[in-house]
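One chain of protein is taken out of this complex; the other chains stay put.
So that you can tell them apart, the chains are marked A and B in the order they are listed, and the count of residues begins at 1 in each.
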Amino acid sequence: MTETVAEVAGAAGSRVTGDLYAEVQTFYARQMRRVDALDIEGFADTFTEDGCVVHAGGQRQSGRAEMVAGMRANLPRYRGVAVRHWFDHLIIDVDADDPDTVRVSYYTLVTLTDAEGKVSFQPTFTVEDELVRRDGRLLTRERVIHRDEPAAV
Amino acid sequence: MTETVAEVAGAAGSRVTGDLYAEVQTFYARQMRRVDALDIEGFADTFTEDGCVVHAGGQRQSGRAEMVAGMRANLPRYRGVAVRHWFDHLIIDVDADDPDTVRVSYYTLVTLTDAEGKVSFQPTFTVEDELVRRDGRLLTRERVIHRDEPAAV
Partner (left out) sequence: MTETVAEVAGAAGSRVTGDLYAEVQTFYARQMRRVDALDIEGFADTFTEDGCVVHAGGQRQSGRAEMVAGMRANLPRYRGVAVRHWFDHLIIDVDADDPDTVRVSYYTLVTLTDAEGKVSFQPTFTVEDELVRRDGRLLTRERVIHRDEPAAV
């Protein structure tokens, strides 16, 4: 599992700029405002028309229409709770051949706060996104969600 | 609840720079060091003299003196626990007419760790701040704290 020094140096070569870091973080801040408000159509609009999500269980939703239907079916689980997605440890890589394609990996923690203010947690996840810039605006083209599993000891 | 593409494009127009993103994050890192150390006067000093905080319950504290008194009255609830405020998903907008006025929205999670190391959580909040730059230094002029409520399903 150890990367060689050369691989690490290579990773450092594609160093992300501060401006792109802020742009990607802001994109997610806006996208999560929508999903946490259960604004399903608004959330789907942050994906490309042909965008897809591969859930941790392996289920794949392709295209905004399928995404919207899937999220609508899941709404009852959020009845009576405020859901919030928290991100951390973004790794941002611009495609070497296409500056408008950006791959991002990040950690996610999901809190559910009920009406009395009690906070509970969903399992933690690691997510891999492919973002594209269209008309100057970032959109998610693909999202693959991995449930965090115990590492081999 | 869906923003139009034009509105999103408008939002993208006021794109935050990496330098400002880092400056705002650093401002909050220092401000939270103070509040979490229960350094009430030091925390109040990160507000303008006429700064105000509107708490989730609707209570409004105006000016540093009122803020200090309010926090001092709340100190007993932090006896025996280490409080830490965690932020995420900052959305930073520079005022179109005044580059020294910056509006920031962010998520907050608050942990309380007791002497045995047991962690408990306060309800999650979303905060809207107005920051101003005075003599090159950011200060909070207004803070409005919203308790996260279940969205309509």
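One rule holds for everything that comes next: contacts are C-beta pairs under 8 Å (C-beta built on N, C-alpha and C of every residue); 3 or more make two chains touch, one makes a residue touch a chain.
All values derive from a computational prediction rather than experimental measurement.
Colleague: Which listed residue (A:116, A:135 or A:149) would be found touching the missing chain in the intact complex?
Modeller: Touches the omitted chain: A:149.
Colleague: In terms of residues, what is the contact footprint of the unshown chain on chain B?
Modeller: Considering the whole complex, chain B reaches the absent chain at 17-23, 25-26, 28-30, 32-34, 36-39, 41-42, 45, 75-76, 78-84, 86-88, 111, 113-115, 117-119, 135-137.
Colleague: Take the complete complex as the reference. Which residues in chain A touch the chain that isn't displayed?
Modeller: 1-3, 5, 8-9, 11-12, 15-22, 86, 88-92, 105-107, 109, 121-124, 147-153
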